[in-house]
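The structure's right below; bear with me while I get my questions together.
Of the protein chains in this complex, one is absent; all others appear in place.
Entry: chain A
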């Protein structure tokens, strides 16, 4: 089923003309109502009338997380507070949260986007949607909730935590769609196994997972442990929340709701727009959001775009999974590596603690890459074979996640230096100057 066939399967010309109309409106709306946009555009010597084609978007300045912080709390709102009906927030870079405001229309738009995504996972009016994302300022819970309500499904607003209760509801309410973070899905899957319920005894058919990077092995474990198909959902609160894009049954990248979000990939250093298929930083322009329009927002998320037609029939552009963030990206042997990806792998192993450090160096003109990680307290280690097997499994999972090899060194708990503030996770001794 396709929720909105007209838009999701539109031909390129139709989509581009819809996008252009909405882009013109968005730029004018932002210019007229938000001093930040007006000042930046004036500085760049560009007026709303200069946007005559979609390609003209490159004339517009970017907006960044720092700009959001500088306009804290509501400086980027384009509507008066009387028309803002909802606030969400996410943690900001400077310690202050990023505050986002939604008008009534923005919530409808959000619901429409999530409804399209949930339909990809098979949701319908008959579905019981179990939402285990956190409810509150975080957009996960209420975003998924809104999508399920838009479809007309039965929503169970569980929020996260209390795994035992989650399992009881999954069982007794015969939920067929689960929405949560992949790591929490894994916890639920383990809980289900622990209490001796077989996956087929649950009525679940699909899971909609997002908000953190995850590995193929995690996906396999979740799919097997809960007897479901796993779908990726992408979003960020600055732009809207979950539902900006979502993977369909083909699992071939996430379909971007292009009539609401114009996406570009740029080289984070040169800021040049990159062609489809090339990895770079995702830049999003909202098309139609009123409360807080975002024009050329630098997400810092690294991915690439695919524009060939998907076998599911949808014609919307697809984005790859997010490989990490530009902030903490390391380039090792030519491959982009993110500590967050390593963290995801470590979290999969009960035998490890989250205390780790990455060492990058150079020997004989080749980058060396090593992960030192502490063993969980009280882990029973009797022989070398056990340690070697564990190390082998970690190295395999790292290669699966990163695409390059990483040597693993296991340490006793408490061996790595503890820091008072933000942990120093990477030591790069390459002299690349």
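Here, contacts are C-beta pairs under 8 Å (C-beta built on N, C-alpha and C of every residue); 3 or more make two chains touch, one makes a residue touch a chain; residues count from 1.
We adopt the following convention: contacts and distances are computed from a predicted model.
As stated in its UniProt record, the chain not included in the shown complex is "ACT domain-containing protein", which appears among "Phosphate transport system permease protein", "UbiH/UbiF/VisC/COQ6 family ubiquinone biosynthesis hydroxylase", "ACT domain-containing protein" or "FMN-binding glutamate synthase family protein".
Summary of contacts with the chain left out: across A:80, A:334, A:378 or A:417, the touching residue is A:378.
Taking the complete complex into account, A:388 is the one of A:276, A:388 or A:427 that touches the chain left out.
What chain A contributes to its contact with the hidden chain is residues 375, 377-384, 387-388, 409-415.
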